[in-house]
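Excluded from the complex is one protein chain; the other protein chains are retained at their positions.
== chain A ==
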Amino acid sequence: MVAQSLVPAERREAMNEDLKDPILAIRNLKVAFATYDGVVEAVKGIDIDIGAGETVAIVGESGSGKSQTMMATMGLLAANGQAQGSIRYRGEELLGLPPKALNRYRGKTIAMIFQEPMTSLDPLFKIERQLIEPLMAHSGLSRSAARARAIELLTKVEIPNPAERIDSYPHEMSGGQRQRVMIAMALANKPDVLIADEPTTALDVTVQAHILELLRGLQHEFGMAIVFITHDLGIVRRFADRTYVMRQGVVVEQGDTGELFTKPRDAYTKMLIEAEPAGRKAPVPPDSAIVLSAQGMRVTFRQRRGLFGTDVRTVEAVKGIDLTVRRGETIGIVGESGSGKSTLGRAILGLVPADGAVRYDGALIHPTDRHAMRPLRRHLQLVFQDPYGSLSPRLTAGEIVTEGLLVHEPGISRAERDRRAAGAFEEVWLDPATRHRFPHEFSGGQRQRIAIARTMILKPTLVVLDEPTSALDRSVQKSIVELLRHLQTKYGLAYLFISHDLAVVRALSDEILVMKQGAVVERGTVDTIFTNARESYTRELIAAAFLDNPDGRSFT
C-alpha cells in the first residue's frame, strides 16, 4: 500500500521541522477516482502533519481535494475512490485497514463533523438515542449511565435545558443546535483529533460565530487537535494555528497562519487572500429616475393544521416593508435565514401572493393579474442562489438562456435566437462556443453566469439577485461581483441584492436594509450601516462576518 514518496526525505523533514511528533501524519497521500471519463486524481501526493492539541486549517476552493484528504483518513471515500500513500495515527498505519479495524479509531480517537447538520442526524430518532448508542457501543456504558453522559455532553456544547432537549427530534432543533448535537456526538469518546469539514458553512453568520467559539472552548478543555476544512479565510485567520493551502490536489503553501496571511509566498494564496470582494459602488446621481417602488409589502403564509385543516395558523413572513429603487441603484437586503428577505424579493416580482402596492415606472403592477404581469416580466428579473438548481438539467445552456425570448419576442427566428444567445454568453464572459452544452458540464461560477445571461438577454431594468454568490467560492464570487458591477454600469441596471454575506453586500450596494423576522430593523447607506449601526442585531451581523481585518488592511 505504501508507495515511495516522490518528495525527497530531507525536504520532507525540512517542511515539518517544527513538528517533531505529529499525532496524525499524512505522507504522500494520493486519492484517485475511477469515473466514466477515466481516472481523476483528486489528491496528488500531499504531506500533512497534525500535532497534538493544535488547530490546523486546510483551505482551498471546491475541487481542491481538501475534503477527500480527510475522507481518506476516515476511510470514507466513495466506492470508486482509491487512496495511496500513508496515513499514520500515533505511528499506526490507517490506510488500507479493513473497516472493522478502522472502527477502533473512527469515532473514538478521530472524530469528524460534517457540513450539513440537517442531514447528518437521522430524522426518525430522538437525539437521545443517536447520542447514547455510540456511547454504549464504544465505552460499554449502561443505558442510564449513557443518558447521563449524553446530557453532560449536551451541557458542554451549550444546548439550553439539555435534560429536556435530549428527548427532542432533530426537526425540533435549529441548524445551529443540530450542529452542536453533532459536535457532542463527535466528542462523546474524547477524541484526540476532531476533523471539522466546513462545520459552519450551512449556518447563519451569527450562529457560525457561536459554533466556532464553542469549538475553541472545547479544544481548550479536551486538549484535542482540530482540523478545519474550509474555504472561509475569515475562520482560518481567527482560529487556526497552522494552515495548509490546497489547490488541485496539491498543497501549494503551508505554514504558521499569521505568517501565511501577512507574507503569502504562493500566488494562489495571495489570490485567495485578496479574493474578498473589494471596492465600493459609485453613488447614483440624485436625479436618477425611480424604477420601482413598493409600499406596505406584506406576505402571510397560512398553514393548515389539524385533521381537517381547520386549525389555520398564519405566519407573517414579511411585515409591511416599503422600498424604492432608482435606476442604477443597488439596494442590499441582509438578514439571517428566515428573516423574510428572499420572500420580500419574490413578493415584489409577484411570485408569491402578497399585499401591498408595487409600482414599476409609475404604473401600478401589483396587485394585478398574471396575464397583465407577463409582458412586464422581461423588465423585472430574478437570479437565484443555487446555480445547480436554477437551471433545468435537460436543456442546453443556449436553450436556457433564450427561454425568455420565446415568451417576450416569439416572432424572432431560431437563428436569431442563437445569435442572441451567443451575444449574451459574451456579455457574461463565457465562451459562446459552450452554449450547446448542458448545465452539468459547467462549474458553479459558470452556471451562475448562465443564470445571469438568462436575465440579461431580455435587457431588464431591475434584477432581484437572491444570494447569487453564496453558493460559490470566494474567488469565483469576486468575478461574479465584478460582472454584476460591469453590467450595472453598462446598462444602468437597478439591483435588489439579497444576501447574508456582508462583504459582498458592502462591495455592491448603495443602501442597505437589515431584516429580522420579516421586518426592517435598520436601513441606511452602506457607510452608516457599517460604521455607525444603531441596532445591536446589525452590529452582531457585521461582527460575525469577520470584516474587520486584524492587519488593518482597509477596503477602498
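We adopt the following convention: contacts are C-beta pairs under 8 Å (C-beta built on N, C-alpha and C of every residue); 3 or more make two chains touch, one makes a residue touch a chain; residues count from 1.
Please note the rule applied: contacts and distances are computed from a predicted model.
This figure omits one chain of the complex; the name its UniProt record holds, of "DsrE family protein", "Dihydroorotate dehydrogenase", "Oligopeptide transport system permease protein OppC" or "Isoquinoline 1-oxidoreductase alpha subunit", is "Oligopeptide transport system permease protein OppC". Screening A:Leu391, A:Leu472 or A:Val520 against the full complex identifies A:Leu391 as the residue touching the chain left out.
Among A:Asn28, A:Ser67 or A:Ser509, the one in contact with the hidden chain is A:Ser67. Counting the whole complex, the residues of chain A in touch with the unshown chain are 33, 35-37, 40, 42, 62-63, 67-68, 71, 78-81, 349, 351, 373-378, 381-382, 384-386, 389-397, 403-404, 406-408, 431, 433-434, 436-438, 440-441, 443, 451, 454, 458.
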